[in-house]
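Presenting subunit A:
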Amino acid sequence: MASSPKLNSKIPQGELETKWTKYRSTVHLVNPANKRSLEVIVVGSGLAGASAAATLAEMGYKVKVLCFQDSPRRAHSIAAQGGVNAAKNYQNDGDSIYRLFYDTIKGGDYRAREANVHRLAEVSGNIIDQCVAQGVPFAREYGGTLSNRSFGGTQVQRTFYAAGQTGQQLLLGAYSALQRQVGMGAVQLLARHEMMDVVNIDGKCRGIIARDLVSGKLERHFGHAVLLCTGGYGNVFYLSTNAMGSNVTAAWKAHKKGAFFGNPCYTQIHPTCIPVSGDHQSKLTLMSESLRNDGRIWVPKKKDDNRKAIDIPEEERDYYLERRYPAFGNLVPRDVASRAAKERCDAGYGVGSSKMAVYLDFAANTERYGKIQANKLGLHNPSKDEIIKLGKEVVKEKYGNLFDMYKQITGEDPYEVPMRIYPAVHYTMGGLWVDYNLMTTVPGLYALGEANFSDHGANRLGASALMQGLADGYFVIPYTIGDYLSEEIRTKSIPTDNDAFVKAEAEVQERINKLMNIKGSKSVDHFHKRLGKIMWDKCGMARNKEGLTQAISEIQALKAEFWKDVRVTGDANEFNPELEKAHRVADFIELGELMCKDALHRNESCGGHFREEYQTPDGEALRDDDNFAYVAAWEYKSDSNFELHKEELKYDNIKLAQRNYA
Partner candidate 1 sequence: MSTKTGFLHSSVGKKIVMGITGLFLISFLIVHVGLNSAIFCNDGGVTFNAGADFMAHNPVIRVMEIVLFGGLIAHIIMSLMLTMENRKARPVGYAMVNGAANSKWYSRSMGILGSLLLIFLVVHLGNFWVPTKMAVMNHEEHNTFEGMKAVFSQWYFVLVYLVGVGGLLFHLLHGFQSAFQSLGLNHKKYTPLIKKIGIWFSIIVCALFAAMPITMHLGLIK
Partner candidate 2 sequence: MSHGNMNLTLKVWKQKNKNEKGRFETYDAKGISPDMSFLEMFDVVNEQLISSGKEPIAFDHDCREGICGMCSMYINGRPHGPKQGVTTCQLHMRSFKDGDTIVVEPWRSAAFPVIKDLAVDRSSFDRIIAAGGFVSVNTGNAKDANNILINKDDADTAFNAAACIGCGACVAACKNASAMLFVSAKVSQLALLPQGQIEKKARVMNMVKQMDEEGFGNCTNTGACEAECPKSISLENIARMNREYLGANML
């Protein structure tokens, strides 16, 4: 298989270990005086956006940052709980850049690009150094050194963390760096602004159309380059662990203006989320993967067992992950853990009133911690109650905020009874196709962080999203953007009364008018929920040809109905959250169709993409490396019409193999 001529991944030549170092040392530079007249627009202010904007401004570029929230600090990176990976080998447990690279490729089920992943592993250590220098308060040991914990899909402890709020602390670090540049006037911050379209002139991306969400006014912004750091599209499922505002609009507009969409069907379903409790539910809440360090997952051995968890004796419990995967146990990768939970529930062993949940039980480890603590305190022959009490204190220090959150949402106390958990949509490995420089197929238009497709293959390992977002923003784009901008130093700022800007704005205005004038009978949320249900049922944790085919026609019908019958209240020229949602849902509907088409064409199972027709006898994902070892990059042709381009994935340093965590 040869890659499509439209996809030039620009992977540098040479040995894997030296590609990035060599590239960095030879990539074109922009001199400081020229940087001052080069303008960069960054859309999104999460880990990737904030770190990129801050760094580019530090380097001297003129930067504008947009975010739809009221402050850059709200971006959904803030909600990441567990941690950030880095190949520091501080624990002396055999970690290395190669091992992080290998774990990530294997965890991604051999569907990620080797060169990108190796670069990610190489800069991972710098991320920790940078964040610590900024004053990010990572967890520490008594000796003052940094503390680590383990995450799924690895056998080393390489995850750095700050209680269950690592994403918050990393984002606030990047936000501080960004605000410093805002204070110095190097970055212009446009909060409560949403990107509505990109503007291309002569085949290059030259700016965007944005909507001021407070006044409703459309604005034109010129940039020599535009960076989309707009996160993932998990909200296409309506219920997900994403924030309510997380959306695909920026990426989708870019896609419709020429950026290819990579692997849209690769969706990560996170195994440990609080189960759905009713039809009022607006979002799902994650319980960090770090809980799988100390929690054991089980279901009753008997079908339809209605006893309370504590009444089920040890020998009647099925610790199915430990049974099926003794080497990794409860710490198998997310896709594997999610599917195993679904398998048990579908087979009738689920727990809770809905029977769509499994137990995550801390009792054993609470007792273990209690005993250790009793020894530390010099208590001899402590009673069981004393041990449990001491153990609960340890668990509280490690996971207190997560336990509180669980209790708040479910009304059950996880210190007393096991948590009930079920998989939920969490992350999207797919995204805009980018080359080694993180540039999309539109020159000058970049995608960073979750918005691109690049580093996680078909399944992302825990604590790698934070790593990738910050790697892209702090350490990759500042170098790779020079490759393009060094050629743009003669391009003067293009006035925004240029025809291309006028035309793009007019199109956006027309769409707004159209949405406002439908005056149908159903709310935006109504359509979003229906889309979510189609996607979850037919393009969720398990997919098959028949369901996907149905889903495509259902989504097309839904799209037609949406444009006939949606009701958007209020006025376009004011703060109007309903109009914001309408734009986003309209794009989600179109994306949903592409996701199903991508899932339908990929006749194999890999990572988060599980086609029921393609599995091993014991229910594991069955890849087809001969026919599908490629990135599916979709080109938008016209409404519901997408053309597939393939980027061949070459593995020179890792032998392709069936993943084995047993």
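Selection rule: all candidates are chains of the complex that A comes from, given by their letters.
Here are a few things to note about the model shown:
Rule of thumb we're sticking to: a contact is a pair of C-beta atoms (placed from the backbone, for glycine too) under 8 Å apart; a residue touches a chain by one contact, two chains touch by 3 or more; residues count from 1.
These numbers come from a predicted model, not from an experiment.
Touching subunit A in this complex, out of the candidates 1 or 2, is candidate 2. Listed in rising order, the residues of subunit A touching candidate 2 in the complex are 51, 54-55, 58, 69-74, 76, 78-79, 88, 90, 126, 128-146, 162-163, 165, 168-169, 172, 175-177, 179-180, 182-183, 189, 191, 214, 241, 243-245, 277-283, 285-286, 404-405, 408-409, 411, 474-475, 478, 521, 523, 525-526, 567, 569-570, 574-578.
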